[in-house]
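A single protein chain has been omitted from the complex, and every remaining protein chain is retained in its original position.
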Amino acid sequence: MTAAPWTLHPDRALPGDPGTRSLAREIYTATRELPVVAMHGHVPVEWFAEDRPFADPADLLVVPDHYLVRMLASQGAGIQDLGVRPLGPGAGVAAEADPREVWRRFCAGWPLFRGTPTRFWLETELVEVFGVTERPSAATADALYDQVQAVIDDPAFRPRALLDRFRIEVISTTDPAWSDLDGHTRLAADGLGRRVLPTFRPDALLAVDAPGWSDGLDLLAEVTGTDVGDYAGYLSALRTQRGRFRAAGARATDHGLRGTGTTPLPDEDAARIYAAARRGEVTAAQAEAFAGHMLFQMAAMSAEDGLVMQIHPGVLRDHDLGIAAAFGPDRGYDIPVATEYTRALQPLLSAFGRDPRFRTILFTVDETTFSRELAPLAGVYPAVRLGAPWWFLDAPDAMRRFREAVTETAGFANTSGFVDDTRAFVSIPARHDLARRIDAGYLARLVAEHRLDLDEALETAVDLAYRLPLRAYEEPA
Amino acid sequence: MTAAPWTLHPDRALPGDPGTRSLAREIYTATRELPVVAMHGHVPVEWFAEDRPFADPADLLVVPDHYLVRMLASQGAGIQDLGVRPLGPGAGVAAEADPREVWRRFCAGWPLFRGTPTRFWLETELVEVFGVTERPSAATADALYDQVQAVIDDPAFRPRALLDRFRIEVISTTDPAWSDLDGHTRLAADGLGRRVLPTFRPDALLAVDAPGWSDGLDLLAEVTGTDVGDYAGYLSALRTQRGRFRAAGARATDHGLRGTGTTPLPDEDAARIYAAARRGEVTAAQAEAFAGHMLFQMAAMSAEDGLVMQIHPGVLRDHDLGIAAAFGPDRGYDIPVATEYTRALQPLLSAFGRDPRFRTILFTVDETTFSRELAPLAGVYPAVRLGAPWWFLDAPDAMRRFREAVTETAGFANTSGFVDDTRAFVSIPARHDLARRIDAGYLARLVAEHRLDLDEALETAVDLAYRLPLRAYEEPA
Partner (left out) sequence: MTAAPWTLHPDRALPGDPGTRSLAREIYTATRELPVVAMHGHVPVEWFAEDRPFADPADLLVVPDHYLVRMLASQGAGIQDLGVRPLGPGAGVAAEADPREVWRRFCAGWPLFRGTPTRFWLETELVEVFGVTERPSAATADALYDQVQAVIDDPAFRPRALLDRFRIEVISTTDPAWSDLDGHTRLAADGLGRRVLPTFRPDALLAVDAPGWSDGLDLLAEVTGTDVGDYAGYLSALRTQRGRFRAAGARATDHGLRGTGTTPLPDEDAARIYAAARRGEVTAAQAEAFAGHMLFQMAAMSAEDGLVMQIHPGVLRDHDLGIAAAFGPDRGYDIPVATEYTRALQPLLSAFGRDPRFRTILFTVDETTFSRELAPLAGVYPAVRLGAPWWFLDAPDAMRRFREAVTETAGFANTSGFVDDTRAFVSIPARHDLARRIDAGYLARLVAEHRLDLDEALETAVDLAYRLPLRAYEEPA
């Protein structure tokens, strides 16, 4: 180990070749201090609404970060020992983990993160936000814990204060479609209504054969005061909630379907499937057809109300059935599958792809679709923007591959700019910073290869970091 | 914007690292002045046969270039405003666009092409061919229009004269299988019969459930004087036309099928499906089986007559149904899909893959198949050559990825060399030049990493630029 204090090299994540690096540094400098536009993420709205202090280093940095938990689990740690809470005593695992023990496990596992983006994000946070000067390790864990805890305890470390410190101009949360948006109402009352925005996520209401579907419907009915007993009521309630979200500042919807199609059904067929689903008699084929139909309906409503439609298919959720049974869903065990966009989106894009009132942003966790399907689609349909590489792909080399794979067909203007897609709030500045560095490196290479002039690269870098994400989520013309 | 005049850097598209660049420059210099061998393209034969002047800058550079049109459309331009003509007044769009207006839209959209190959090709053309010294923009559009128009109006700018100026040794057109080849006959009469070659494209005759199939058959019957009422007559007429193409100098056939198989049917089954199709009673499954059967038959005929069989599956054509209805097919709305070669080609390659009379060139728009399927196939079957990266993949980074993905398994000798695949005639020298630069950069990296000696790289560069495309399309032994 090095004896020198742990510092951050100013050129980290920029290209190694000196000539290209020099260009990259100049380009990066043009974006470094720009505000953060965070239009897709998973920070709980309550953190901002309630503005309470964070509890401890484990609770802040380890437990809510899937990337950390899954890497430590992959080398044998039980996720309950990393602070993930089981569903109940029946799950047969201890209910609570000592935060200092969780932190020690993380610090001892620090070498596991070599070569991962977590390494970059965490070292940025630890050094820049928490003033740490030693690498995490078993030996330094306790001292680091105390040091981080002291920063957390500072009243200036409350969520709302961090919005300023992190230069976050706007941030979106993700909210279930049946949300009463109370948190956002409270933020609006406190003057933060245009800075923290809700996002309408109706997945659970569109999967009519999923176990929780009925419960979701009940919540939807309650929050809207609408009878969802039939298909018309269901559509009406969805429309009501979209309007409520829009009034609360929402700029987008979010659709995480497994995405097998967007073919609309005749209304009477949709109504019949809906009725069957209400009776609990729907078949898998009917549920799939209905999901495709509803994605088309969501696009139609977006063309009406101007909410930007985010689509990200292609993940098999809760892969480890034992983890799902003991800890519930969304524990970092979602695994990508090969995804098809060209045929699946043809009905939706033929109907709305040139509609000036409509915009959709397509995300993927299957990078083979970047050059094959997504760039060709984004490069011809005016309604389509290509979302940032995210989830497993928001990493230095993956983000570079994204630009290399899509730019030659879709250019820059058809991409949406970076989204951080995270619930690890303190990592947000580091995530945007890393994306800016990688984009600077890519642009610098184009300049070094005389495929772009420097003035163009500088302007494009600001587009990618700031202007494009604002533009992608603003109301279509 | 830079105030200095717009010039082309001699090292553009070469690697940025100084040591590798220096090697790349030396390698590129060995190929720079070589003749252009353009064995696959879409320039209309009439341009050469009639040798008329081009009309205007929009008609020459914008309207026929899908890459330009689709990028401008992706940011909201209507394609009718870019000079694409609708099918008729019923389509509900204006029939004609003013060419100067089209040109202005293109110039104003110039920043959209940053990072795309269009940027490289167009700047090469504008600077080298048209002497332009300012970047296209709204402000410079009119001056550029006039300057380009003046060059176009020069009698030295006729298509045949450009063949010399562009150092085009040989160029292939693409012609429907029912063509009477009148254009090529006229070229032969004028001594250009070995310089401009037809290519036999029978797709429309092999898709027995496509709307235009019967019309195509009628044309085939007429041009051959053959009764195509039954399967035997159909095969005979195809054979007749292949012979006519061959006599007119054709070196290849071109098969753009969606490519789901190459399994031959028993003759009686094929005849029965053909008869059903003639009655308009064919099923989709029958049509698919027949298409696979006919691809096998085309290979068998190639083994007989020596025409090289080009295969390029994997595109969903006319994705935007509204565009197809208003403007017809082939408007730049074709989107790739995931493609399978290994199983699909097994029957064809088991039958002809080692036949010394047969050669096939495999293209793709799904780059995941480069290392997984195409390089392993080309690296073992003597009849297989791996076609150049094209369509969405004829771009700097994509061409580099192609070499990186296939060379380690298939080497260089099993690749076909660059094809430009374009109808944008004036872009042909720039397209070949870009490919030579990228190949030089790739070879230079191998030399810099001591994986190849410089003398080998120099010889290989000439192979890729000149010898291999000639060899790939010459008659098999």
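Note that the chains take the letters A and B in the order they are written out, and that residue 1 is the start of every chain.
Following the convention adopted for this analysis, contacts are C-beta pairs under 8 Å (C-beta built on N, C-alpha and C of every residue); 3 or more make two chains touch, one makes a residue touch a chain.
Every value quoted in this text rests on a predicted model; they were computed, and no experiment measured them.
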Task: From the listed residues A:G115, A:G131 or A:G280, report the one that touches the chain absent from this view.
output: A:G115
Hidden partner interface residues of chain B, rising order: 17, 19-20, 338, 340, 342-343, 346, 349-350, 353-354, 356, 368, 371-373, 375-382, 384, 403-405, 407-414, 445-446, 448-453, 455-456, 459-460
Field: chain A residues touching the omitted chain (full complex)
entry: 1-2, 9, 11-18, 70-71, 73-76, 111-117, 119-120, 316, 319-323, 332-333, 335-338, 365-368, 392-393, 395-398, 401
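Simple rule for what comes next: only the chains that are shown with their structure count from here on.
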Task: Fit chain A to chain B on CA atoms, both being copies of the same sequence, and give the resulting rotation angle in degrees, nearest 5.
output: 120
